[in-house]
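Missing here: one protein chain of the complex. Every other protein chain is in place.
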Amino acid sequence: MPGVHKKIEIVGTSPLSFSDAVKKAVAEASKSIRHLEWFEVKEERGRIRDGEVAEFQVTILIGFKLEHDPGHS
Amino acid sequence: MPGVHKKIEIVGTSPLSFSDAVKKAVAEASKSIRHLEWFEVKEERGRIRDGEVAEFQVTILIGFKLEHDPGHS
Amino acid sequence: MPGVHKKIEIVGTSPLSFSDAVKKAVAEASKSIRHLEWFEVKEERGRIRDGEVAEFQVTILIGFKLEHDPGHS
Amino acid sequence: MPGVHKKIEIVGTSPLSFSDAVKKAVAEASKSIRHLEWFEVKEERGRIRDGEVAEFQVTILIGFKLEHDPGHS
Amino acid sequence: MPGVHKKIEIVGTSPLSFSDAVKKAVAEASKSIRHLEWFEVKEERGRIRDGEVAEFQVTILIGFKLEHDPGHS
Amino acid sequence: MPGVHKKIEIVGTSPLSFSDAVKKAVAEASKSIRHLEWFEVKEERGRIRDGEVAEFQVTILIGFKLEHDPGHS
Amino acid sequence: MPGVHKKIEIVGTSPLSFSDAVKKAVAEASKSIRHLEWFEVKEERGRIRDGEVAEFQVTILIGFKLEHDPGHS
Amino acid sequence: MPGVHKKIEIVGTSPLSFSDAVKKAVAEASKSIRHLEWFEVKEERGRIRDGEVAEFQVTILIGFKLEHDPGHS
Amino acid sequence: MPGVHKKIEIVGTSPLSFSDAVKKAVAEASKSIRHLEWFEVKEERGRIRDGEVAEFQVTILIGFKLEHDPGHS
Amino acid sequence: MPGVHKKIEIVGTSPLSFSDAVKKAVAEASKSIRHLEWFEVKEERGRIRDGEVAEFQVTILIGFKLEHDPGHS
Amino acid sequence: MPGVHKKIEIVGTSPLSFSDAVKKAVAEASKSIRHLEWFEVKEERGRIRDGEVAEFQVTILIGFKLEHDPGHS
Partner (left out) sequence: MPGVHKKIEIVGTSPLSFSDAVKKAVAEASKSIRHLEWFEVKEERGRIRDGEVAEFQVTILIGFKLEHDPGHS
C-alpha cells in the first residue's frame, strides 16, 4: 500500500451478527469515501431489550488512500 | 442511562458462531436478572475437537440497572 | 488487607463530574454490601444531549471483604 | 443506536478539571457536528507551569450518527 | 465447557507466595459456590511492612457453571 | 490439560464471517498438527473491495499438546 | 496547548525507515490541514517482498488546533 | 521540548476529586524538582470508608527537563 | 544477544506453583531446541477441581538463537 | 494512604521463584528508602541456561510516602 | 490475502537503528521460509554498553502463507 492512507472510526449495527454489523458500517462509509481498502475491529458491544440481544455493535477503523484532502475525510 | 448500573461477566458458548454464543449468554442471564441493557465483548476463544471447531466461547460483560441489591446480582 | 476480598463492577452517573459519578456508585453499592474498602476506575464515558454533556459515566471496580458468601455479592 | 455512527478524537482543555475539559471539547465539537450522542475518555494529561497544574487535557472519542457523508465528519 | 458460565473477581492474600494466595482465594470462593472450573490471574500486588513483603495479593477471575441464578453468584 | 502445550499464531480468512474464518484456520492447521485443543482470538480485520467487505481475517492462537518436538510445531 | 484540538489517524509509508514514514505522513497531512502540532505513533508494520522489507508503514495520530469546523478535519 | 527529560511516578490524594488529587501531587513534586513541564494520568483509584469515598488517588507520571543529574531525580 | 532470535509460545503446567509450571515448560522445550536464552510470562491461569487449585498454567514466550532454520523451530 | 506517594520501578531476581524475586527486590530497596508501603507486579521474565530456568526476574513498582524530596527517591 | 497464513515471532538486532534491525530479522527468516508477506512490530528494546546504545532489538511478527505444513513453520 504505497502512498499515505487515513483511518476513520465507524460503528456499524445489525440485529443479526457482528460480521453483518461490519458489512453495514463498510457499506455506509463507501457511500461517501472512495478507495476503502481494509478495516480493523476495535470493539464489539451490543444492546439488550426484553432479555434478548437487540443489536450487535462493532467499532471498526476503516483505511483508505488519501487523494487530495486528508482533512476532509 | 441515569442511575447506577452493575456489570457481570458471563461466558456463552455455541457450536455455530461468536454471535450465537453471545445470544446464549444473554438469554441465560435474563432468566434471573431483570433490566439487562447492554453487553461488551471481552474475549473470544473456543474449543477444538477432532481438528474442527467444536465450540465458540465468548466472554461478555452484561450491564443492568441496580434496583435494590447490588450485592445479589 | 488480610483475608479474601471480592470486586464487583459498578457504573455510576452524574451530571456534574467523574468524581461525583464515583461517589454515586459507591453510595449505591454501600446500601447492600458492607465493608467496602476501595475502588479502581476502569472506564470513563458519558452521554451528550443537545450538544452538551448530559451525563458523566464512570465504571469502577469496588473491593470489599468476603464474609460468608462470595457468590451472593 | 440503530444506524451507522462515526467517532472522532478531540482534545479538550481546562484550567479547572478533567470534567470541565470534557465539556469544552464537546461544546466545541457541537458547533459543527449535529447529533453528538456519547463520548469515551481515552487519555488524561496536562501541562504544568511554575510548579502548578496550568491545564487539564482530556482526549475523548465523540460518537455521532452519520447522515450523509462520513468522510466529511 | 458447554453451557453458560460466570466469572467473579476475587482477591486472595498470603504471606508466602502468589501461588498460595491463589489457593486461598479459590478455597474461600468454593465455600459458597459449586462447580468452580478455572481461574485467570489479573493482577499481582502486595503490601510491605518494615521493609519486607508482608502479604502477596493476587486478583483472579474464577469461572464456574451457571445453574439457576447468575444474578446470585 | 496436564502436560506441556504449544500455541501457534494462524490467520484464517473467509468471505462470510469471522466465525467461518476461524473454522478455516483451524481446519488448515489440523492438516499437519495433531491434538489441537483450543483457540484464542487475537485480532479481527478484513479487506474491502469495491466498497464491500471482501474478506474477514481472524488471527487466532491455536493450542495443542506437545508430544515429541516443540521446535517443529 | 489551550483551546480544543483534534487528532486524525494517518498511515505513512517509506522504503527507508519508520522515521521516514512518519515524515511522509506528516508532509501529506500538512497539504490540507493547517496548524499540525504533534504526532503519536500507534502502530508499526510493513510489507515484505522477495524476502526483503519493501515498505515500512507507521500509523500515527496527528493533533492540530480546531479552528472553525471539527467535522471537516 | 528539545533536550532530555525524565518522568517520575507520583500518587496524589484528595478527599474532593481526581483533579484535586493531581494538583496535590504536582504541588508536592514541585517542592524538590524544578522545571516540571507536564503530567500523564496512569491510574485512578480510591479508598472507601463507612460506605463513602474517603479519598481519591491518582497516579501520574510527571515530566521535567534533566539538568545535571538524572539519577538524582 | 547479537544475531537473530525466535520466540515460541509454550504453556507449562504444575500442581505446585506458577514458578514450577515455568520450569516444566522450559524443560520440555529444551528437549528439542538448543540455545534457549530467556522466557517472558504472558498469562497465568489454572484449573480448579473439587474446590481446590488442581493445576497452575503459565503461558511463556521462550527466546532462542536461530541457527539454520527459523521455520522449523 | 493520605499524603503524596512515589513509585519506583525495581527488578528483583531469584533462582527459586517469582515470589522470592519480589522479596529480594523489596529487601534491596528498603536499604535506602524508608516507608515502603506496597508493590505492584509489572512484568515477569527470566533467564535460561543449559535448558533450565537459571533466574526468575520480576519487575515491580514500589510505592512509598514522600517525605522531603521526591526528586531524590 | 486469501488462504491461511501463519505468524512467527522473530527478534532482529542491529547496531544502527530499529529499522535496520527489522531488515535483519526479515532477511534471516527469508532464508528458510518462502512467501513472507508482512511484519508487525511488537516490541523495541536494546542493550547499552559503556554508556552508549550497543544494539537495537526489535521483536516482530512475520506473516507468510501456509502451503503444506503449518506445524513446520
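As written, the chains take the letters A, B, C, D, E, F, G, H, I, J and K, and residue 1 is the first residue of each chain.
Basically, a contact is a pair of C-beta atoms (placed from the backbone, for glycine too) under 8 Å apart; a residue touches a chain by one contact, two chains touch by 3 or more.
Here the structure is a predicted model, which is why all the values come from computation and not from measurement.
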| item | value |
| --- | --- |
| Touched by the hidden chain, restricted to displayed chains | G, H, J, K |
| Residues belonging to subunit J that touch the chain removed from view | 8-13, 24-25, 28-29, 31-33, 47, 55, 57, 59, 72-73 |
| On subunit G, residues whose C-beta touches the chain left out of the figure | 17-19, 22-23, 26-27, 30-31, 36-41, 62 |
| Positions on subunit K contacted by the hidden chain, ascending | 16-19, 43-48, 51-53, 56 |
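FYI, only the chains that are shown with their structure count from here on.
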| item | value |
| --- | --- |
| Intersection of contact partners for subunit B and subunit H | C |
| Of all other chains, the one whose Cα centre sits farthest from subunit G | E |
| Maximum centroid distance from subunit H, chain identifier (CA atoms) | F |
| Centroid spacing, where centroids are CA-atom means, of subunit B and subunit G in whole angstrom | 38 |
| Distance between chain centroids, defined by C-alpha means - subunit E, subunit G (Å) | 44 |
| Where subunit D touches two or more other chains at once, by residue number | 8-9, 17-19, 31, 47, 72 |
| Complete list of chain pairs which touch one another | A-B, A-D, A-F, A-G, B-C, B-E, B-F, C-D, C-E, C-H, D-G, D-H, E-I, E-J, F-I, F-K, G-K, H-J, I-J, I-K |
